[in-house]
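Below you'll find the structure I mean.
One protein chain is absent from this view; the other protein chains keep their places.
Here the chain labels run A, B and C in written order, and each chain numbers its own residues starting at 1.
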């Protein structure tokens, strides 16, 4: 077979020294036969990007690699962005110690987070750190590569993406998250159980998706033209469908399997509200007051466990820049024998935008009409069609009114957080915390908690009066 | 002075056998020199309306009375409504024992209500009983007096009014509530304290009002052309403005002064969100999760006390109809020497609609544009101009975004409740409960609680499958 | 009777050297017993303002005058505005010769205007001249008296007011126009004819008003509590209601009675669309394509005549500034024996805002919710309540859908015109002309016409590339 024509592109990776996203993107690029060109790795500290560059070069030399890219490293945004066709953002807003603060301080006040990177007081705090960073990115993109497509992987996904649009309304950015894959996997299992056939691949499940990132709902599901919602109905009606999962959860907590769950919460939302929660239960529970308010014990009943702050602090080594090294694909420690795709879709989206092949998937974009139940401009997650130089969100099916209301509440908190972050306004940040569903105590206590949180992480809150 | 010309009108009073509203309306009519004509008292039981008729006749014979009306009594809607110019609704949806159930059952599950007639699980339960009654009223009005003006005094004000419009969209109804008077009184006191002059009357304080009934906000306040908000700012900044009011509250609770409060919550909402809570604190705390979630002890810190269910059950004698007799102005026990106006505005509104004199006041109406931040059609409370045969709501000033979000949450719960009540749908009622800010436990527990509540009060839930 | 307390205010009059509005305002002030203080007359040329000052002083010395004001004159905005409580704008955007150009050039291309100061290509051209002037005014007000209330009398009313808000969104401005008085007078006549009693004064007629300035509709009308719409229905049904009025019109044209009409167009709109046209017919016909497209002959059938450009040019003496002198109340030629109010409402509105007495009247304001059928922010005309330091528009009754559509078309043309004027963009101005209902020829011809118009008046289009 003749060599395939490759499209040459320039890709900037911001957070290019990070231990998680940079290797993911480099690996997926290595496995993509359609692209070549240049990757610019950018981060605050040169050690991190150099480490990533070594990883990248090793990846492109790996026997499984199907392409190669020039790799450049820089700690300056201008050379990273000038003339870039694509910008991938994969930073972590602050070191793990700050993430631990986000979790521990609310816990002392009685507020439990299962994840803490998206919503709740912890998510708000994280967002406030991220907003100035993404504002600076957007301004630099406006200056150096205003027509570049910007793929954001960083959390809190919605607010990072919203911060880009707030700072540069003409930006062509979207947020990319594979969290709904959990729902696809669940449905694939149901298909296999029902047909007795092999479990279909995740990509074969089509979901009609609507919501905001990590609080996303499937309003329809099909496989090979078959409506899968009756399979979900059947699950709900099983006598033991919602049996107590405390033992399962305790076991997971004991062995550190913080990510495991049985999807009971997603299913509970389905039976109560009519659309299947299409994110991991550990995310879903953070968006409503019902599952976490009773503490860890009552949470376990749903088969969900808390990822403890100590785990965050212990496994993520803080580094002298925003995004710490080293990364798990460090060539020093050896690459794996076989390279496998990460499961993330950013590189596939880049391929579609480069005109190589169309793609329909879920994506986070400002609401241009795709969810008329939500405020115009709020960043929402729906399906979209990626084509040459264009992303067209699909109009999502309407959420049941109660779910639309719950999602709207999330966008309201996010709007307040965004404004607070942009204006460095403690009062607005406190309003965001008070309106968050996890906050059920009096405003003076919320103020104390928030002040402790922001003070603890003030190093990444430039210009705030704390 | 020559006798003043009186305008002759026909007024139906639904709930005309009730012990509270019927005497209020009759007394205010007796004190109004501009109107005469006919009053039709309607209720389920003939004893109640006959008692009210006796009261009414005694009132019109009272030396302070400035007019008289023919009084008719009926237990049939048709003769009450046929040809009526005005319909006043003053029922109580169910006997006091049901109100006690509304309070006690949630309390067993850990949910505290200070009032329980408006919002929270108790308010939802009460609304579900009221909706079929108001649906029937609206259908009868559509048939017998479609152009009549309908003044609703009953609670839950918003949902009773909304139920009228849902059943007969052409109805000319509004909800009348004097709760914002509390804020006017507070401001009058501030004026007096500031000027050293006599406290101005309530009517001399102009408020710019926006919100929903009992969760209303003053965005501006003026007296004699003077902006009063700086006086509010001064209050907030006093060092002891938000001092612990536990002793005060305990004392009130001990002596049964359940209605007393210091307005700390209204002021706390002002300092946190930028608009003054313009309803009694005991109402305000029920619309947000912050003050009640910690139980009665932490509530007392704000100077607010709970009206106990035992008080409801003990002081309100249940009767063999929807609205119980006897009433406090019973001619058997003697009328007071001097008749004083009730402080309610229904009769003044009737005068304005009858073309006697214009009136600007706050009123509950579907959102026709007066609050663009809220959904069209949701019943909201704003100022309005009453004129001959016309009510024109004023466009309210915009609420700060966080408050608009909080009020919108209330309207969302109300929309679900209305639909649940109209469709007799338990699942929707449960959604309403789950979305209510007072509900912070898991859906299965909420389901148990709600089923207990509706089952206890099922006698007034015809057609429900419980 | 003791002397009444007067409220002292500072009033700036922009266009204070003009021959029309400045004397109107000064006379109404002289007749107002409630106000005193200082008037600052501002205009481009000092001769004009000095002449107005002489007029003003003579007016305040007139036996009918009930107050006095200090008068200052200036050609500099800063001393006119600094510390002003009220700003009244009464300019004419350009000399009469430019107004004549606005009329004559379209006429050569076959487009007839009856008035030409509001809409149609002439109104667009006039607006383009006004927008930079009002932009400058708004910027100066933002700087020197941001809390002042701004009363605009100038035409095109809607776009002048909109230009103020576009340049300074926090401005407290409204447009004041007495054009709906024509409809009130008509209804007063109908009342008199019906009752045989004396014609009630204009103020006794209450209209429910909705629309945009000069294309306003009465959706309801009452007098002393009586619904007047049945009288209008009776008019429509008269056999000769819509008889040919050509002779009447020709006679008016011959004797220069350009303002006279029989209200046939307002009534025709009522029978076709369901709301009474509440502006003079000569204005109404310019907002739809139907009456003017057939030329003057077919217009006369409706009893309406064209005010010819020659009349504009001949009676308005152009002056060396934007607003020409002399004025009709020139003290040199002698003031009238009796001072009579102008019939304009600006001074009454100032009194209300100063806290003297409340007023409900129609006014032009950005759409904050008062007309939900129209775009938010578009300047619309509805009723509003004027109070101490506050104007609250009432939510207007809904227009019938077809009328709402016609009014929306006007706002669309206005939005394009405003943007064109602010950005000095010929292409946008051409879009406005093409979307105007009077433009029914091909875009290339419209371009030729517009270029001729703007070139002829380029002296007042600074910064345009023509």
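Definition applied: a residue touches a chain if its C-beta (ideal position, glycine included) is under 8 Å from a C-beta of that chain, and two chains touch if they have at least 3 such contacts.
Nothing here was measured: the structure is a model prediction, and the numbers come from that model.
**Q** Which of the chains on display does the removed chain touch in the whole complex?
**A** A, C
**Q** Looking at A:5, A:136, A:192 or A:224, which makes contact with the chain not pictured?
**A** Answer from the full complex: A:224 touches the omitted chain.
**Q** Looking beyond the chains shown, say which of C:98, C:395, C:415 or C:454 touches the absent one.
**A** The missing chain is touched by C:415.
**Q** Return the single residue from C:257, C:402 or C:459 that touches the missing chain.
**A** Spelled out, the listed residue whose C-beta touches the missing chain is C:402.
**Q** Pick from C:33, C:79, C:200 or C:289: which residue touches the chain that isn't shown?
**A** C:289
**Q** Which of these, C:76, C:240 or C:444, touches the one chain of the complex that we don't see?
**A** C:444
**Q** Mind listing the chain A residues that contact the chain we can't see here?
**A** 206, 208, 220, 222, 224-227, 354-355, 358, 360, 368-372, 376, 383, 385, 387-390, 392-396, 398
**Q** Which chain C residues touch the hidden chain?
**A** 242, 268, 272-273, 288-291, 293-294, 298, 301-302, 401-402, 405-406, 408-409, 412, 415-416, 419, 427-428, 430-432, 434-435, 439-444, 446
The rule we apply is simple: only the chains that are shown with their structure count from here on.
**Q** Report the inter-centroid distance (CA atoms only) between chain A and chain B in whole Å.
**A** Once rounded, the distance between the two centres reads 46 Å.
**Q** Just curious, how far off is chain C from chain A if you go by their C-alpha centres, in Å?
**A** So the centroids are 55 Å from each other.
**Q** What are the residues of chain C that contact at least two other chains?
**A** Residues: none.
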